[in-house]
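First comes the structure, then the notes that go with it.
Missing here: one protein chain of the complex. Every other protein chain is in place.
By written order: A and B. Residues from 1 in each chain.
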């Protein structure tokens, strides 16, 4: 597949300069680019790499002097990451999944498969499943009974779509992800220690031996349009109602979404995020890698949490959070600074104590003011 | 499948009032309930939802006035979550795995498969495997050589049971979980930097380049009765002895249990918990989501750790833990409060220093008492 500079510029809705007829077969970092690749150098810091590479054309920052860099053509962009989105889409051939149904795929006769769907080897599709047109389903995928997938789904190797899961259009599910696993929900005959300390914040009357009784998950998972789920992530079904993921939300690898969780629209959940059961996440929430959200709490619209933040209590809309427990980002940065300053504070207080003690000693005998001796 | 209110009440060991002959086909949250569903409204806060839904019958809290809510029948329960366990079991049809052995399953002739087992498509069962009666094994599962599974096992899609793993009765293993992966155990020719800083708590003499030599895992994993392992979780085999999981323990999604770890009975390990090699976890321990346990330490019976707690040192039985490093929950809450109060403390100390300095200035010239000037 080769593509001209003019075509790329059109795809990016950007301006081409120089020879628009140069054709390339791929994109590259500037220093590694060959003559049949377009170099990606959207920031002046990459200019030096261009000199080392062999590209004839490049995507450059607005105002770049491409002729001085020895290029024959250039595409100039104002917002480089946005240009990357268009460029990468243009050059991505996508996974190779042969059209039609592979003869080893096991598809229940009651399943409805949309036109133009490609279904790979060793796929298992259960009773009553509905799959939209143009779906691409790679090898070893399972889609269990009564699940439905909208148009243009891309389901990669080994992904598991559970029974009755409902998914919108243009869904992308990466390798070995699990949508619709059972929720983790158990109960004890009597009040458990966990229930007790939630009331008392740590105090326990006595400890009783008792076993866990399983609460089955009767709900499903409902996912909006344009959602993406990363490799190895797990989304649990709800207990009675559905676990829901709003349209446009993107989920990274190894993320855990518990039962009954409601995630809003256009959220980003980065790698290894964990959201405990029945938490509600608003729209456009961004949770950095390894963030955690406690069960049954609410995270408001537009909250952004830095990597590793653990959210234990409700977070109001628009809040920027950091740390464990999560507090406002600036509060957290201030707290860390304060902790670093503690050694000096300890020294100052010790000195004050000594000075004040000397002041007291200088006072009259029988001075009723005194400082308790440190027992340490 | 329809079921009468009387049957549900009997299953829950609870009291039905009104018309016990009403039949339902499922359960629902109150506001979404249709006339053929039983509404679940075990708390007065759900009463309002009942008015919006169309349920004719509901499960209600003890003492609820169901007639005033326009219902025709009600089941009254004292402990709602316990009722949910019974209800959800009654309504869960379970995964659809056809009885018998799917023709595409590859089962070693030496394997012993119990009566009534259902084995799905593309399953691979190795040499000398023993599977108990009534096991249900979904598609794409592998069970490697010499592994054994007790009666009534449910193994879901893509789960991997490693060689020689021994599992008790009623085991539930969710999608893509891995039981019996190799342990992560490596050694260097000479003392490694990691070994050195464990001794010195951070100090290193010098840094040496050296490679890692693999320690193979010869042990297996031994799992008691009534254990459940969540989607994508990984349990490593022991180096020489077994990694063990006690009866009744429930493990959530994406949990990592390292080699040689011993987990006791009736524990709950929530989502994304990680337990490093050779740690020992007592009975009835509850670790909230994303907790971590260091290698080679001991966590006593009945310990409960809040989400995100990192346990670096032995924890005595019954302790309620929070934070990183883990301390008693009330100590952690107090510490967080103290950190929030630091800005005022800094201000108070600064003021004290200034006041005391002024006091000193008022003293006689030649006053030997003084405060060191802040070098900042």
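Basically, a contact is a pair of C-beta atoms (placed from the backbone, for glycine too) under 8 Å apart; a residue touches a chain by one contact, two chains touch by 3 or more.
This structure is a prediction, so every number in the text was calculated from the model and none was measured.
Touch with the chain that is not drawn comes from one residue among A:53, A:126, A:238 or A:271, which is A:271. Check A:2, A:32 or A:110 against the missing chain and you find that the one touching it is A:32.
Checked against the hidden chain, the listed residues B:97, B:276, B:304 or B:322 yield one contact partner: B:276. Residues of subunit A that touch the chain left out of view are 26-29, 32, 40, 79, 81-82, 84-85, 88-89, 91-92, 95-96, 104, 120-122, 138-140, 156-158, 174-176, 226, 228, 230-232, 248, 250, 252-254, 266, 268, 270-272, 283-284, 286, 288-290, 301-302, 304, 306-308, 317-318, 320, 322-324, 328-330, 333, 336, 339-340, 342-343, 345-346, 349, 352-353, 356, 359-360, 363, 368-372. Contact between subunit B and the unshown chain involves residues 104, 106, 122, 124, 126-127, 140, 142, 144-145, 158, 160, 162-163, 176, 178, 181-182, 184-189, 193-194, 197, 201-204, 207, 209-218, 232-234, 236, 239-241, 254, 256, 258, 272, 274, 276, 290, 292, 294, 310, 312, 324-325, 334-335, 338-339, 341-342, 345, 348-349, 351-352, 355-356, 358-359, 362.
Rule of thumb we're sticking to: only the chains that are shown with their structure count from here on.
Here the CA centre of subunit A is 21 Å from the CA centre of subunit B.
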